[in-house]
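Just one protein chain is left out here, and the rest sit where they should.
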Amino acid sequence: MAEEFWRWKENRWTSPETTWKGARTVTCGVDVGSVSTQAVIMADGELYAYSNMRTGSSSPESAEKALKWALEGTDLTRDKLAYTVGTGYGRVNVPFANRAITEIACHARGANFMYGPTVRTVLDMGGQDCKAIRCDEKGKVVSFLMNDKCAAGTGRGMEVFSELLQVPIEKVGELSFQVDQEPPPVSSTCVVFAKSEASGLLRAGWPKNKVLAAYCSAMAHRIFTLLERIGVEKDFAITGGIAKNVGVVRRLEHELGLTVATPKVDPQIAGGVGAALFAKTLVEKGKA
Amino acid sequence: MKANYGYKDGSGDYFITVDTDKCDGCGKCVPACPAAVMEVGEDQNDPLNENPVARVSNAQRKKLKYACAPCKPDHDRRKEPCLAACPKDALGHSW
Partner (left out) sequence: MAVITAGIDMGAKTIKVVLLEDGQKVRARAMELGGTDTRAAGERAFNAALFQAGLRMAEVAHVTATGAGRASAPFAKDSVTEVGAGARGAIFLHPAARTVIDVGAEEGKTLRCDGRGKVIDFAVNEKCAAGAGSFMESMARALEVKLEELGPLALKSGNTIPMNAQCAVFAESEVVTLVHQKHTKEDIAKAVHDAIADRITSMVRKVGFENDVVLIGGVSKNPAFVETMRRNLQTAVNVLPDPEYVGALGAAIVAAENAGVK
């Protein structure tokens, strides 16, 4: 089984403008996901530094490495961090975290920071789950749902198709538009059944791109119906791996009649940003 | 907050919604459920809320279709016991 769902480069960043010196509260948020881990450091609620890397086989080790890398190249040391919040799939396995908070709460709070207070709907499409969140102008969750039971509508479902069709995953979106006419979506939701359906279409002579188009549109529609449950309001933001698949995103935009908002920074760090912001609030409220 | 616990798969939508603005964490839904689906604890998705709220247990979240099936016969269907037990009308089932 391929561990890599979406290709992206590990990276780290330090703000050229912000400094932690003189800041009242320096906090950290660590998001340990099934695919990637981010450590985000904020000084008085401003982004100061972050790292973004692949999750290894152990959550505690991945969290340690991410924090170490985020601090590298800064003159900040661990002991200056007033409070650390862990989030994501491995949130309870962040050894240096003071508290764990769900990714639902952290993504909403992080999106509020990254897209601005006008963001109302956040869709996070990860490797193994799909989360839809509606939030208010303060980044507080108003409504949410998470689907991590079924592979349809997650990166895993798309990966099954990229394997079946022998198309690199990062090319799926682009190729799905290279069709004469938009085909009807794959009718089976279940990935196992959709895969047999697609094999049938290939045997019936459909070109790969047409099958990809049919699956991207099926996935867009499935996500649309998930979003309907919580209701969509603009601004609408998409985070997570599938945000990079234009084949799904453009079809979803079309179905919703909405354009996806553009983030100020890499949307992959949304969870970590939210966690660091919660850390700051908890310190300020004296709950740390 | 409307917290939707559950999932959508090829066979349908299976979500239990807890309206945390209505739920006061009284916990009457917990013993009412024969399948240990409901629990009461901290509001995991609102870390600044200090009041306990009803939640769907992690163990049952991915199998609500099956866990709740005995309370949803096709004939002589009554209100689900968890819903009937809630004095605040804070719970909902999507199916």
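Every chain is named by a letter (A and B) in the order it is written, and numbering of its residues begins at 1.
The working rule: contacts are C-beta pairs under 8 Å (C-beta built on N, C-alpha and C of every residue); 3 or more make two chains touch, one makes a residue touch a chain.
It should be emphasised that the depicted structure is a prediction, and the values quoted were computed from it without experimental measurement.
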{"item": "Which of A:A151, A:M219 or A:V249 contacts the chain that the document leaves out", "value": "A:A151"}
{"item": "Candidate in contact with the missing chain, chosen from A:P117, A:G200 or A:G231", "value": "A:G200"}
{"item": "Options B:D9, B:D46 or B:E80, residue touching the unrepresented chain", "value": "B:D9"}
{"item": "Option touching the unshown chain, where A:V142, A:L164, A:C190 or A:V246 are the choices", "value": "A:C190"}
{"item": "Positions on chain B contacted by the hidden chain, ascending", "value": "9-11, 62-63, 66-67, 69-70, 72-75"}
{"item": "Sites on chain A contacted by the missing partner chain, in the whole complex", "value": "1, 128, 149-151, 156-157, 160, 188-193, 200, 203-204"}
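In this section, only the chains that are shown with their structure count from here on.
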{"item": "Chain A and chain B: spacing of chain centres that average the CA atoms, whole Å", "value": "26"}
{"item": "Chain B partner contacts - residues on chain A that touch it in the complex", "value": "99, 101-102, 104-105, 140-150, 152-153, 188-190, 193, 222, 225-226, 229-230, 278, 281-282, 285"}
{"item": "Of all residues in chain B, those that touch chain A in their complex", "value": "1-10, 13, 15, 44-48, 61-63, 94"}
